[in-house]
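A protein chain is absent from this complex, but the other protein chains hold their places.
So, chain A:
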Amino acid sequence: MESNKKYWKGLEEFNKTSDFVENNKNEFAEPLPIEDVLNEAGLSTVTPRRDFLKALGFGLGAVTLAACQPAPIHKSIPYLVKPEEVIPGIPNYYVSSYNGQSVLVKTREGRPIKIEPNPNAGLFNCGTDAQAQASVLDLYDVSKLKAPVLKNDETTWTKVDAFVTAELAKAKASGKKIRIVSSSVYSPSTKSVVADFTAAYPSTKHIQYDAVSYTGIIKANENSFGKAVVPKYNFDKADLIVSFAADFLGTWISGEEFTAQYVSNRNNKSLAKGKMSRHFQFEAGMSLTGTNADTRVPIKLSEQGPALITLYNAITGGNLAGGSLPKNATAEKALKLVAKELTQQKGKALVVCGSNDVSTQILVNAINSAIGSYGTTIDLDNPNKRYAGNDAEFAEFLNEMNRGEVAAVFFLDSNPAYDVTNVKSFTDGLSKVPLKVSFSDRKDETSTLCDVIAINQNYLESWGDANSYEGSYSIIQPTINPVFNSRQAEQSLLIWSNAPVKDYYQYVRNNWEKNILPALGKNWNELLQTGVFASAPKAAGSYSFKLSLDAVAPSVLKSSAALAKDIELQVYESIAMRDGSHANNAFLQELPDPVSKVTWDNYIALAPKFAESQGLKEFDVVDVKGSNGYTISLPVLIQPGQAVGTASIALGYGRAKAGKAGDNVGKNAYPFASFSNGTLQYATTITISKTGSTYELAQTQTHHSFEGRNIIREASFKEYVKNPFAGTGKHEEGHKTYDLWDKYEKPGNNWVMAIDLNACTGCGSCIVACNVENNIPVVGRDEVRRRREMHWIRIDRYYSFEEGDKSVSEEKEIAHLENLDRVTVVHQPMLCQHCDHAPCETVCPVLATTHSSDGLNHMAYNRCVGTRYCANNCPYKVRRFNWFNYWNDSRFDNYLNNEFTQLVLNPDVTTRSRGVMEKCSMCIQRIQAGKLTAKMEKRPLKDGDIKMACQQACSANAIIFGDGNDPESEVSKALRSERVYYVLEEINTQPGVGYMTKIRNTDSLPTVQA
């Protein structure tokens, strides 16, 4: 049974705006100026024959002269003494870790060029997120300082050390407070360094705070169970997941790990076993997790508290006051259903909440205890160590500074001048501190206010370690010598505290050999090889919630009620920018938001009908005024699925001093957050007023049109169980097909790919991985607006709408929809399909794109003359044209236009020149390298020898690549699945990339008979 549900790329298509219709006709945003030439003036323009000949003669002469230069001399400079392990042309891999993810760093001739997940990582055996993939670019950031700074001048370390130790001596003598302010530290060695420093200067206190805080969860667990920790969540053990605004597949606590766990119950393997978890999401703004939910119910921020109480009452039969949602019947109905299912799934369910409010989290603990989550889906005995921030301590630190009690302050991995809620209180206080030291690597918002910038090293230049979970450790080891005259922050602290061991490498090693390795029974060299050690996890104890909720529920209701006025605003971490600390990373800036597909900006997201009622259109610039008076102007983005009466603004934008790429991109939303009830709250109320101007956001989604063809195939889990072919459009008797083209023989390998739409969450880390691997240029906001982004793989997001129990199948029905709340989203990674009957190949006049005997569609850049016929003829719209020499053009100054940043380029992939077409090559450099290794070792190629960059990065294993001629390969098995369909297979392009239908675990997917 085929669904004829309609999918829309966005509201532009949905509403058929005139711009969209106009743009849709053309392959490229700006048509050729043919009409200018053909209009009357153009035709009557006379170029005198003499002028023509003059120009011709001059051109010929100039070209000849230019060509007369002697051939350029290329120098070849060998090592003086070659390091034994380096062979030019062969990559070396080193284990390290980034943000708690264990990674392999690929280096070529001593420079790190790519981050890959560590296959030995065990517990953390998942992919890497977009930040980790992009982090290699941070190393080659030209905006970094090249030497330490003392009182605004670059200086030497000796002078810095002399100054700081003298000032510290004064501080110690005065007996005043010394503060080390950092984001959460989960490195055992760094903690030990801080302890040593504290021993040398006893008035020191280490204050940890996170720009996006989890203090609420920590305090709640301390209150409920006496354990001040962020627990370990096991989404893989949960058959039913209920999330209240927790974006656990994206930014919440540990997105990549949760993605791997979550998908393990929903991917093809799990479905083949007839098992699929169920996921409800209640939230205001449309999050990545919300787009993946089986059922997503929009609720206002002020309704979250009452919703939780309703759920609690329904599960436990309790009768806490306030447990009703009078204005949201849908949500109330859904909550009843959820409560029923939760009680049925005891011990196999999990409720999470994204709130940072202690009372709210206590309520969630009570619910989880009631459904038996502790010991199964929540593990309090092997807690997550990555977040230890304490908002109250930081707030007290601000008071201490303002009272003039602080003599010295050190900022490590923190930038309060940017991300505190009350910047003025911070800067006023800071000006009263005699010694201010920042370990930032650049002149950022905080470090410019400091006396000393003791520039820290990038993690790729550093020694270090991480303890992400109880009993599980990973190492950070340097992969390149420090590029600038930088010094690790820990080493600086050791020197200033005059510790006996001042070399940080020795310090880390001593710490491991003394405190960590003996317990694990391993040695240092093994550690440097594997990167990760974990002791056997403790048995997860079962905890039950015994406290009274009498005080908790009113507190929850009170903070909810406070939000019920004007427009309710939530500020959230965006998938690309997160907390904004990597704002100068151009890869991340150009990574489209998974839902809105906006790059290079933040915006205020409003629901379509709500915006209409406010008289606002998309891209209208509005002044957003918070309840605390903070005002910024932002463009409006119409976001289907946003709860009516609410707005969302992403954090991490509006950096004033991030560097060339990140300065003044978007607006800073941190000041909308507030400190109340002992923690930071990310919800507030705002009023908005129209400014009258408009601002076009650089969105990627609507850039390519499929002309309404049926490219998403979807089925409900019930239908799938009944008939695994559900939704694929396959019929029992095959169609008779006719080919215009000859069949391609693929005698050796046949490289194909399978993409599981049920595993793909749309997070976008594959996009960044592909960018880094294939030297894909960053084009900047203006070029994205002109539809000229270069990404070889994109993730298309499709909306579909429901009304009652019917999905909308006719465009004209849209106008009658009450609101556009009931939206479902499908993410579809789209890349070159390597068609056997490729439409692009047929139209290339110079045979620059041809078919290979192993099933790939080759693209020879040096042969391409740039007619762009291929892009025009590609039904998948995956071909990208180089409009500029992005790596050598001053207009694209935020990325590769300097020799230093160019060190990040992959030497095995050509940088493309202006005027040529490019597209996904199926990482042909990796295929060739994998084949060569096998040839050299005289063995057959094994399945899994070759991995695509996108496939490697994917935590969800949504992308499988391999040899279709090998019936035993993973990809062949995957492509034999009943769920497989090929996009636009009806036009007989015979793609090499197969997709598996999206399955939703809803009761039934409403369909309309054709």
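Everything below uses one rule, namely that a residue touches a chain if its C-beta (ideal position, glycine included) is under 8 Å from a C-beta of that chain, and two chains touch if they have at least 3 such contacts; residues count from 1.
Just so it is clear, contacts and distances are computed from a predicted model.
Hidden chain, UniProt protein name from the list "ABC transporter permease", "Mono/diheme cytochrome c family protein", "Methionine biosynthesis protein MetW" or "Phenylacetate-CoA oxygenase": "Mono/diheme cytochrome c family protein". Per the touch definition above, the residue from A:I178, A:M753, A:L856 or A:M917 contacting the chain not shown is A:L856.
Taking the complete complex into account, A:L932 is the one of A:A169, A:V865, A:L932 or A:I987 that touches the chain left out. Residue A:I73 is the one among A:I73, A:A173 or A:L740 that touches the chain missing from this view.
Touching residues on chain A toward the chain that is not drawn are 71, 73-82, 87-90, 745, 747-749, 848, 850, 852-854, 856, 858-863, 908-911, 921, 924-925, 928, 931-932, 934-936, 938-941, 965.
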